[in-house]
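Left out: one protein chain. Kept in place: all the others.
By written order: A, B and C. Residues from 1 in each chain.
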């Protein structure tokens, strides 16, 4: 049901032309489409608690929507606000938290400014200092999803004692600059956020010792990305099978050649395997929020799904280009857009070998994973 | 020429039945065939200097012969004596060295007892001690090729100061016991050698500080194994293509299916790539002996060829079983014998990831390789 | 996605677990964990006795209707059964083919008389079955079978002549079901019959097939005017293909979770060894162990999707990938075992050719991607049935 309605909505609103137009637009996305997502589908509110006007649905539902979004290369802040919602949902209740959740439910873009992308997705490039006149934030965060469209930023910062805090900062506050980052995959635009002595008050603090929490939020974010990747892997398979059925060479549809059929079969194996791990991970996320699954279980589920889905998306999109032959490398056909999205999601939040190494730590060293 | 004569000799003398008989025999090989190799082909003398009645040919010639041997699963001490010859050729001239080379030329088996196989192929499990009454050797060496058939053992031992020496020990000396080790691959039989306070004299010492030398001998041994693997990879391809041409299903020879053809093409790519690296490595070995190539160049050539050929042999033999279908796993067909030889050679002297890591050290760390 | 087990299911779990705990001991202690793939020829008599012990507890044929001695167990209960059986180290079941193939086939396609004659002995662990599908010339192309069955009007018997191959444990079985051509002029799927044939008769010769392991679990079975009664054909003459293919739908993956528990045991052993010998510090081995772990979990969730999925009995997309997935995974596991052991992987349990458990795993898993439809055939099936890609043009003999 949810799957069908999501797919039909996107088939109508996020077709190839719409995606290309969004990428080319000076705003880097289609604001009208995002309003339609918010008003007609209310996807921004799926994980928002009811008390903040959200739907308070679960991670399986969210995964279904994100999968459909990946399948249609949806170019919208959906991941950004969902990631922020995940973070807000695990923060202690506070006025600033509630306001952010309400903002999200009403369609505002709230982005998480988390990473300096040097060595780790968990290390902030922003730090807090107390100048005497009050607290200020300085530093930069990269790869902030849809930061340029955000009214509010959730800024992760290093405290002076090396612990981690999270702050709610309006993107038009003095000292904040947000710059769109041109990227290879244009369907998931990113920003760089710079903070120069941005004054903050205690009331803007979401969390004061956020280290462990961030780790879980990254796991949850991975699950959202995995859903996107499963969508990309599925669409790459579907597009390619469709093309090979139409394309004829040697008096046969090329879909009748074993070289093509077996490649397609391998693609299907990859996407179904990834989908099985995705929905397990989504169930685990629900269980974790219900305190029925441990932190380690959530981490493991996310690592496994990410390793598998990153590989599936890249393999399927890459194989898809090959199955398309010459037209696969033209701008005209969509398979290359999936290929670029597969690549960008693969390196976002860590590559498969890192995920596997984390699993290996758990299995072989009896210790905690490295990240 | 050499290739043709080697192949025809082995086609006649080391066919499937002969190999199986050798494996089953209580001696674990066919001594008559070995005599014929020595008398008719003189392969044991290829690398032996002329002064010791050898042919003093080069490593390219030796590689051609070893490749033919792998192609026919030759079950003989050829590798063992060639490895020993390589070692003896790099030792300083001495009476004991000369006697060993002459023994080899005359058809005696001389095996190198090098490794304890725990962690490294370069670390000896034998140590020298001076009990006051004279020097003795104690300890054990595993995976000694054809040790059970050897009249003489070249024993690598750790000196009391942790440097390495090499000793010539008669296998019937007091305190020496040699035991055949039953292995998965029966075509390359191994032994365990135990030494219990075996008395040795200075005259039996081949080398007193043999560490660097051993490293080069291991590289040379790798090249010999690579040649064997190229032979295994080629034969696996040939046997499998032949079988698929004969086997008919769905009213077609299965060799006409793309799934089979493309697998065969990939196998050919692997074996030709490995062969290119093999003959480069053999040329490098010749150049090294002529002091026209550095130690590092020899190491690198051996690492590269080993990484590639181990993979080619295992991939081709494994794929060969798959191409044979059900009969591939029967004792009756030969492909499984190649599969086992591919596996045993793959783990012997180090697996491909170790070879690649050694290359990576050279490329990325600017330092010496780990082994 | 998790299968949800009712309180009744949990009681069922306790019941089978307790029964196994009380019975898989004493004289049966030695068969624990034995008789699996590659070990099928071991402890045959003991495992037959075990089959009868199972039958006493009503733990054979639990999926059959109660009228035929089964328990009419639900999918969930069957999953539980397989899980607990594997967890307890239950031996490879001699009655497997009778329980899961002959029985369901007769229940679906057999006459009342056939059911009455054959089902009770299967259920009670008295009669053991093997299967006769493949032939030397009919492997991937199963429809190419040439074994023929002629009806002899005089004796009112079917006379079967031909050769079957890959018949596992035929020499330890009492019966074999045989797919044979009733119409000599027919080709392909048409003109076949499905026959129930006793093995202990002069017209049947069984020869073991020696394998790369040095053991022989499979056989060639030669039929030279072997006979079966007029009413030992299941369905009508000509319906053989339909009956045989019907079997393929019966296993809705209920045994896969049990199979996965065996896989888990193998992986655990490999992890144990890696920690022991230091291979666990090798980055490449670490990646592969993690991958093996992820793959096994993938299979588990995949099976759960299948089992919790559609009711119509058709294979879902995730079920169609299962054979290809597990066989490739298992083959990789065999190689991983060897690479974890390193050079020591060569060392036999003892001479002249007694393999260790992991060596058997390594060698036997090469068969996994071949029997029951090669990986190539699986990919054809996935492409054609799940993805709707066209069949290849039918070729000419070359």
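Quick note on the criterion: contacts are C-beta pairs under 8 Å (C-beta built on N, C-alpha and C of every residue); 3 or more make two chains touch, one makes a residue touch a chain.
Values in this document were obtained by computation on a predicted structure and should not be read as measured data.
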**Request:** Write out, one label after another, the shown chains that touch the chain missing from the document.
**Result:** A, B, C
**Complete:** Of B:55, B:173 or B:360, the residue that touches the missing chain is B:360
**Item:** Touch criterion as defined above, residue of A:43, A:59, A:243 or A:348 at the omitted chain
**Value:** A:348
**Request:** Using the definition of touch stated at the top, determine which of B:200, B:304, B:317 or B:342 touches the missing chain.
**Result:** B:304
**Prompt:** Touching the left-out chain: which of B:244, B:299 or B:316?
**Reply:** B:244
**Asked** List the subunit A residues touching the unshown chain?
**Response** 24, 117, 119, 142-143, 180-186, 190, 248-254, 256-257, 259-260, 318, 321-322, 325-326, 328-332, 336, 339-340, 343-344, 347-348, 351, 353
**Message:** For review purposes, identify every residue of subunit B that touches the missing chain, sorted by number.
**Reply:** 60, 237, 241, 244-245, 252-253, 255-258, 260-262, 264-266, 268-269, 272-273, 275-277, 279-280, 283, 304, 307-308, 353, 355-360, 363-365
**Request:** Spell out, residue by residue, where the missing chain touches subunit C.
**Result:** 283-284, 287, 390, 392-396, 398
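One rule holds for everything that comes next: only the chains that are shown with their structure count from here on.
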**Complete:** Outermost chain relative to subunit A, judged by CA means, is B
**Item:** subunit A and subunit B, separation of their C-alpha mean positions in angstrom
**Value:** 52
**Item:** Computed distance of Cα centres, subunit C from subunit A, in Å
**Value:** 43
**Request:** List the centre-to-centre spacing of subunit B and subunit C in whole Å, with centres computed as mean CA coordinates.
**Result:** 41
**Complete:** Among subunit B residues, those touching two or more other chains are 257, 259
**Message:** Give the residues of subunit C touching no fewer than two other chains, as numbers and ranges.
**Reply:** 376, 379, 392
